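Take this structure first; my questions come after.
Missing here is one protein chain; the remaining ones are kept as they sit in the complex.
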Amino acid sequence: MVRFTLDDQEIVVPEGITVLEAARRSGIFIPTLCDDSRLEPFGGCRLCVVQVQGIPRLVTACTTPVAEGMRVQSTNEEIERRRRTIVELILSDHPNDCMVCEKAGDCNLQELAYFYDLRTNRFYGQRSQRLVKDQNPFIERDMEKCILCGKCVRACYDIQGVGAIDFTSRGFTAKIAPPFEKDLDCEFCGQCVSVCPTGALMSKQSLGKGRQKDVQEVDTICPYCGCGCNLTLHVSRNEVVRVTSRPDTINEGWLCVKGRFGYSFINSPDRLKTPLIKKDGKFAEATWEETFDYVATRLGAIKSKHGPDAIGGLSSARCSNEENYLFQKFMRAAIGTNNVDHCARL
Amino acid sequence: MPGDITINICMGTGGIAAGGEAVMSAFEDALASADIAASVKKHCAAHKVGCRGFCARDVLVDVIENGGKHTYEYIKPDMVKRIVEEHLAGGQPVQEWLVKEDYHTFHGKQVRAVLADCGEMDPEDIEAYAGRGGYEAALKSLTSLAPTDIIEELKRSGLRGRGGAGFPTGLKWEMARNEPGDTKYIICNADEGDPGAFMDRSLVEGNPHAVIEGMLIGAYAIGAQRGYVYIRAEYPLAVQRLTIALGQARERGFLGRNIQNTGFDFDIKVKLGAGAFVCGEETALIASIEGNRGMPRAKPPFPAQKGLWGKPTVINNVETLANVPYIMRKGSGWFAGFGTEKSKGTKVFALTGKIRNSGLIEVPFGISLREIIFDIGGGIEGDRKLKAVQTGGPSGGCIPASLMETSVDYESLASAGSIVGSGGMVVLDETDCMVNVAKYFLEFTKSESCGKCIPCRVGTMRLLEILTRITSGKGRPGDVELLQELSEDIKMTSLCGLGQTAPNPVLSTIRYFKDEYDAHIIERRCPAGVCKSFIAFTVLEEFCKGCMACVRVCPSGAIVGEKKKPHRIVQDVCIKCGACFATCKFQAVRKRAVYGEIHTR
Amino acid sequence: MEQRLEGILNNYLQNEGNVISILQDIENEFGYLPEDAISWISDRLDVPPARFYGIATFYSQFHLKPRGKHCITACTGTACHVKGSEWLISSLTSELHLLPDEDTTEDRKFTVEKVNCLGACSIAPVVVIDKEVYGKMSSDRLMKLVKKLEKKESEKEKA
Partner (left out) sequence: MTNSLAEIENNDVLFVIGSNTKESHPIIALRMIKAKRKGAKIIVADPRRVPMVRFADIWIQHRPGTDVALLNGMMHVILKEGLFKKDFIESMTEGFDEEFRKNLEEYTPENAAKITGAPKEKIIEAARLYAGSDRAGIYYTMGITQHAHGTENVFSIANLALLTGNLGKEAAGVNPLRGQNNVQGSTDMGCIPNMYPGYQRVAIAAIREKFEALWKVKLSEKEGMTATEMIPAAEKGSLKALYIMGENPVVSDPDCTHTIKALKKLELLVVQDIFMTETAELAHVVLPGSSFAEKVGTFTNSERRVQRVRRAVNSPGIAMKDSLIIIELSKRMGYEMNYPHTVEIFREIGQVWPALAGMSYARLDDGGLQWPCPTPDHPGTQYLFKGGFPRGKGRFTTVMFKPSAEQPDQEYPFILTTGRQLFQYHTGSMTRRVKPIDAISPEAYVEIHPEDAGALAIEGGSRVKVSSRRGSITVKAVVTKRPAKGMVFIPFHFKEAAANVLTSSTTLDPIAKIPSFKVSAVRLEKA
């Protein structure tokens, strides 16, 4: 454990953690656009600059490990003035079209612009020329809104192990791009979308389906493989419009292409909406009453004629524990057979 | 075989550009010709040597006989025959080609400590270096000194990093030595990126073995088994000489396994830079050696703690390392005898710009700028007025003519708003526009910014935009203050040294030359007549002889006129390249000021 | 192409180089970095092509398009700058009809590039034409050199 002073408050934290992490744990807010505790510190946005006694320049809280006896000032007039300039510089190279931006209301940059009351900008000048069009089916890359925080690059490289994108060029012309600036061609896990602090990376399926303030979030579990990833379904007008995941779960907020983008089957027009009974080789819509009676009568007849073991049941690995429990109970208690299985082997 | 007569021919990049190779082969041919060969050749040896410093006079040739030395300047191949016949064979130096008085004043106030062997021996011959005491220090260090002894000796010498920041070398080594771990690295930073600097190039070209020996001693002191020289690919000759020297050092057992039977293993690899100024920054340099984009990372951890491949790594500049063998050989006392209280030893500078004697110089710290410019440098070219001296390249600042008594040391230059830096020293005269100079450096840092951090990536662009509008007649009141505010923010918040120092040229020019900024913004004129928006080229009919010389050189076809009749420059087509101005022998082409555009918001 | 790349790859594997040294070898071999070469090498080394592309666009030594036959490099170091390198460059681009942001002529005969500093400041301004260093350059002399090259090229074309 290390003892240090943060804004005149003595704080004890485990060794090796950064000033930013220590501040978070103590409930002290330090702005940042490039930090994510799941990624390696980057130190690029410079918004988390703080004053450390004995160091003439400001240092970034995200890259500075706490040291015994350190005295840190997280905010004062000078620090805030410099942070404000940084936000101002970002905005001087940004479309600032918040009124039509998909990310509005959920955008870290917009929040900071509001916080620093940036109504005018001293630095309007040339904007960096970046590609907007990308024909891939999943991810909208509006690179004009990219602030080069590099979170997507780190997530893609370090977390996902793919490296589909990287920083290219340098200085003011630097941008993040797939090789040779072609369309994105990757695993489409969308990790990049999930970490992007601005509207530069968005899910194409979600565009225009409702901004964050209009959706209701429901936490649940992914319906695909056996990892058991936690999903947060974003629901608007009885439709799932977006899927995210919280970082404090077993999947640490990371999802795969199916989990993140494979949700629109829920609202598919192909969904079965009524019971169907086949008559003369064709399905006809039926009421539940008719259907239940039909099934129960037929099952009962077979059971009494051929015995319960002439009936089998296949349950589903995609149904819940409760449903599976009921299903086997139905087969065993109501039908009277152990002919019950599911698709574990396939 | 050394002969009785030694001929040293300057063959640094400067020497070669001036025709050094041709001079060399002219000497060889002349010596081989029948009548000379019989009498002289067997006593005579011609050597190529590294930079002599006074590159402006290249090709320089030394003829040394019986300890006496005659130096010839501006030698061309067709002059060689006469030198060989009259001087070598006849014993009579060719008086009119010998160097003049200013050659001696150029050297008068210099102290050649680290450059002692540079230009005096063949850099491609390890025996030449060994013959002058080379590798003695390494041998002594490896056989009879403990690593801590070396570090102590360096600390006593007061040697500070010559790359710019001036961090005490002994301390740096001690930090790396004290880090736990078996694998450590030493890196020689030869990525001399500052425009207007060629100290490191000259050293590597002129005395590569001193750098290797310095690295060997350093490796032993910190416990490194592997070293790298990260060198600019733009320096092909330096790379070539370094590679030769490494091969020779390996052959002679100063590199490789079990060096000089001491059981110590160390070897050096050359890594070529690929053209990125920011790779001079330690962490970016490491990223580059690891095969990544040269983007710096935050410190701490410092490279001495976590450097190359995550291992403790010492990164020293070429000049720093080249000093080490001399300190170890001659003692810390000898070294500390030069310089000031806090800045010990000597420093190599590249003296260039509007100076009469431009070249590579080595001076003790504490010498004044005036002594360098007027005594060593011989004053300003064309007897124009000195305006300022720019030191430290894009990270440095401009020191005005009024502060020429400033002592050249780390602290004094810093308090004058500049830095020692790696040693670039560019002299500016009254025809230089200080706003343009600031803009030049921002153009440089903007395009060399790696783009990782916002203040540097966007901030330098915005500084440049403001400077550009000032120099193009669109400056606004308040621009100077805006430049100052933004500069401070960039300095305080940037990730690495590049961004932290990028605004220095702006701040120092505002500090000393605010009147020039005001002239651009308020009066809409460029006092030095440099900024294109404020000048126009015209032909004065009464002076024009109609010789067509300007018509021929004009790349944009902006000059019209017939032979023997006065010419005229079409202003809309003129790109203001100045070719006509430079070409006209009759001073008929004149540069005049025009008013800038009316400022609108 | 594959054979040449194979050689580069072997050299890299034997000399424990890095991604940058591979790109330097490719640039030396082909005069630029062909996209196919990068795809090939990235596939062989299982290094994402994005990484190669990121590096190739970071360092100014690398080029993604073929270069001109003749390469004219103007030093823009401080010493050269104060001695008028900017004027040399504008006369060059004007003579060769290069647009802004363009460095190679349409017929790929000439490439004009700037270099930060060649470290030959004592003989500023410096221009390198096809690897030969020319010191104390003037636009007059430079135009003559360029025109000579142009003439040589057009003669070759005729022949």
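All chains are identified by letter, namely A, B and C, in their written order; residue positions are counted from 1 within each chain.
Here is the rule we go by: a contact is a pair of C-beta atoms (placed from the backbone, for glycine too) under 8 Å apart; a residue touches a chain by one contact, two chains touch by 3 or more.
These numbers come from a predicted model, not from an experiment.
Novice: Which shown chains does the chain we cannot see touch?
Specialist: Touch partners of the hidden chain, whole complex considered, are A.
Novice: Using the document's definition of touch, tell me which of A:Val12, A:Ile55 or A:Cys225 contacts the absent chain.
Specialist: Residue touching the chain left out of view: A:Cys225.
Novice: Specify the residue from the set A:Val2, A:Leu118, A:Leu131 or A:Val235 that touches the hidden chain.
Specialist: A:Val235
Novice: Just the residue numbers, please: which parts of chain A touch the chain that's not shown?
Specialist: Listed in rising order, the touching residues are 136-138, 158-161, 187-189, 204-205, 216, 218-230, 233, 235, 238-240, 248-252, 254-259, 261-268, 270-278, 283, 288, 291-296, 298-300, 302, 306, 308-346.
We adopt the following convention: only the chains that are shown with their structure count from here on.
Novice: Connecting every touching chain pair, does the picture come out as line, ring, star, complete or other?
Specialist: complete
Novice: Applying the contact rule given earlier, which two chains have the most C-beta pairs between them?
Specialist: So the pair of chains linked by the most contacts is B-C.
Novice: Can you give the whole-Å distance between the Cα centres of chain B and chain C?
Specialist: One centre to the other, that is 23 Å.
Novice: Measuring centre to centre with CA averages, how many angstrom lie between chain A and chain B?
Specialist: About 52 Å separates the centre of chain A from that of chain B.
Novice: From the mean C-alpha coordinate of chain A to that of chain C, what's the distance rounded to whole Å?
Specialist: 44
Novice: Note the residues in chain C that touch 2 or more other chains, in rising order.
Specialist: 54, 58 - these are the residues of chain C that touch more than one other chain.
Novice: Out of chain B, which residues touch more than one other chain, so two or more?
Specialist: 276, 293, 295, 448, 450
Novice: Touching residues of chain C toward chain B in the complex: what are they?
Specialist: 17-21, 23-24, 54-55, 58-62, 76-84, 87-88, 90-92, 94-95, 115-124, 126, 133-135, 138-140, 143
Novice: Once bound in the complex, which stretches of chain B touch chain C?
Specialist: Residue positions touching the partner: 13-14, 16-18, 55-56, 58, 192-198, 201-202, 233-235, 271-277, 288-295, 350, 352-354, 358-360, 390, 393, 424, 426, 428, 432, 437, 440-441, 444, 448, 450, 552-553, 555-556, 575-579, 582-583.
Novice: Show which residues of chain B lie in contact with chain A when the two form their complex.
Specialist: 276, 278, 293, 295, 297-298, 300, 446-455, 457-462, 465, 482, 485-486, 489, 491-495, 500
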